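Dumping the structure here so I can ask a few things about it.
A single protein chain has been omitted; all remaining protein chains appear in their positions.
We just call them A and B in the order they show up, numbering each chain from 1.
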Amino acid sequence: MSHVTKGESVLEIAKSVRSKERKASEVIEAHLTQIESRDQELNAFNLVTRERAMQAARDIDERVANGQEVGPLAGVPVAVKDNLCTTGVDTTCSSRILEGWKPPYDATVVDRIAAAGAVMIGKTNLDEFAMGSSTENSAFGVTHNPHDTSRVSGGSSGGSAAAVAAGFAPIAFGSDTGGSIRQPASFCGVVGIKPTYGLVSRYGLIAFASSLDQVGPLGATVADAAAMLEAIAGHDPRDSTSLPQDAPNLTATMNDGVKGLRVGLVQELSGEGVAPDVAAALQRAADVLQENGAIVSEVSVPAVKFGVTAYYLIAPAEASSNLARFDGVRYGLRKDAENVFEMYDATREQGFGAEVKRRIMLGTYALSAGYYDAYYGKAQRVRTLITRDFATAYESCDVLLSPTAPTTAFKVGEKTSDPLAMYLNDVCTIPTNLAGHPAMSVPFGKDSNNMPIGVQILGPNLSEATLVRAGAVLEANQ
Amino acid sequence: MSEPLSQEVVRHVAELARLDLTDDEVAAFTDQLGAVLGHAADIESLDIADVEPTTHALPLTNVLRKDVVQPGLDRQAVLDQAPASEAGQFRVPKILGEEP
Partner (left out) sequence: MNAVETKTEWETVIGLEIHTELRTQTKLFCGCENNFGAEPNRNVCAVCLGLPGSLPVLNEHAVELAMRIGTALNCTIAPSVMSRKNYFYPDMPKDYQVSQYDLPINLDGSLALPDGSVVGIERAHLEEDTGKNTHVGGGGRIQNADYSLIDYNRAGIPLVEIVSRPDMRSAEQAKAYVSEVRAILVAIGASDGKMEEGSLRVDANVSVRRPGEPFGTRCEIKNVNSIRSLGRAIDYETRRQIELIEGGDSVQQQTRHWNEGEGRTHFGRIKSDADDYRYFPEPDLVPVVPDEAWKTRVANEMPMLPAARRDRLFEISPETHFDTVATVVDAGLDQLVLDVVKAGADARLAINRTANELVNDADAASAVGASTLAQTFQMETDGKLTATQAKTVLGELMALRGGDPQAIADKHGFEPVDTDALAKTVNEIVDAHPDELERLKGGEQKLMGFFVGKIMAATQGKADGKAVQALLRERL
């Protein structure tokens, strides 16, 4: 129903700001105006940081006027998922339990994007603590899909995906634990990259499941997402799981094409349960790659069928521990009570939403005495199986191809009553997180309801440049 | 682990997780968690005791920091974020029972 603005590329915006063709303050003002005119309808933002953004833009303009360096993304608006810490700016994880909390520090990625010249325009909505696939589990309301507001934007980075799709910002931060960047990117028709685990710092990302979480970009185009990833990637000594690795150069080889690239269609992720329109788009994507010189074959990754099960034991287990600290003692919500333990019980009962409680319960159970070996321990072994099966597939393939999600965006409220059905929607994205590999979602056509379809390109560790190359070919030929 | 999840177990888990669940929540979670755990039957049957568990996606080891003092946070700024504080400390309702 609604008109979706496709902005110009971020590198074009930055170039024009650096060359004084236009001012950063004009760019930012235009995007803020766009948000103010339409976000009531979408609810992509939890908070729009207008004053701060305009001040940052004016600073950039002053630096440009003084001939100072302003960075590769100078004046580019960026939307920040509200689970990334921002100094002095409310950071809520879309949860009541963090209401009013202002972090005393910036996430490393927030620092880096600012150092590259980008300007934060606001904090975007998400499923509470990133737990969900529809941004319906937010304490601050649903984020609607810009392509059809009766549908969800996906999740958990639904606010960021909707913001990019609506033209509120050409790039946005997401975080991806089991598909939370790629699936909303797919639902909203934008590009999303889940980087290799450890390529992007997690410092300042409020943890959901630490061994799976990874921050990454959502962009209007492959080039935008790639430019953003270049700006935020690279080693961070504050994150022990950060790879000793510089940021990759993605844009330099982005247009090198896919000639000779070995592409595997993952059988286990492209059959049963995949909507016909999605399956057709996937086949067309494979054809496009082949037409451009890639060698496409079918490949089996048997263990991925256990991915959802393993994920829904491991992620809640880690979450149950990560979310213990929200206890009403040091920050955020407190519900007073007679003694400290009753205070904990009341604060957490009232501060967390249903899905968060459900996962804390599931994870606590999976870790508890007598069940650890059967559930958490076993899931960690399945994780090894999945990584092994991927490794085998990558002996014969450079990248793999699958749908990002089995369906396009579903209706608001359609799956909220059945958690298991919602979880199964993550089947295509989850295996990547378990293996630690990178993957990206690229928009590729639309279904019969005119809703965007996303194709997922998967690769082995640190294959981001290859994914971007393949993504650029699909983008140019959809 | 194959027997159905009981409300007693759910209440015990809620106590471990420090959630004061309502009776309705206990009933709903018993069903929903039961369904998710039922779905986990697919891995229960896997005989993979000899497969090493993966706890980290990437095999990093020995990530260490030099023992050098770094500035911390301003105490007042920290306490300003707390629900209750007194005399430079965080204040909580009385603590029943010793540390477990």
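Following the convention adopted for this analysis, a residue touches a chain if its C-beta (ideal position, glycine included) is under 8 Å from a C-beta of that chain, and two chains touch if they have at least 3 such contacts.
Here the structure is a predicted model, which is why all the values come from computation and not from measurement.
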What are the shown chains in contact with the chain that isn't displayed?
-> A, B
Which residue of A:Phe45, A:Tyr312, A:Phe341 or A:Phe390 touches the chain not shown here = A:Phe341
Sole contact to the chain not displayed, among A:Gln34, A:Thr309, A:Thr364 or A:Ser441 | A:Thr364
In the full complex, subunit B touches the hidden chain through residues 16, 18, 55-56, 60-73, 75, 78-79, 86-100
Missing-chain contacts mapped onto subunit A = 84-85, 91, 93, 98, 101, 103-105, 107, 202-207, 209-211, 237-241, 317-318, 320-321, 324-327, 329-331, 340-341, 344, 364, 367-369, 372, 376
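To be clear about the criterion, only the chains that are shown with their structure count from here on.
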Would you kindly tell me how far, in whole Å, the mean C-alpha position of subunit B lies from that of subunit A?
-> 23
Subunit B contacts subunit A in the complex at 1, 9-10, 13-14, 16-22, 25, 29, 32-33, 35-37, 39-40, 42-44, 46, 48-49, 51-58, 60, 63, 65, 73-74, 77-78, 81-84, 90, 92-97
Quick one: in the complex, what on subunit A touches subunit B?
-> 101-102, 104, 196-198, 211-212, 237, 240-241, 243, 305-306, 308-310, 312-313, 320, 324, 327-334, 336-346, 348-349, 352, 354, 357-358, 360-362, 364-365, 368, 371, 374-375, 377-385, 387, 419-420, 423, 434-436, 461
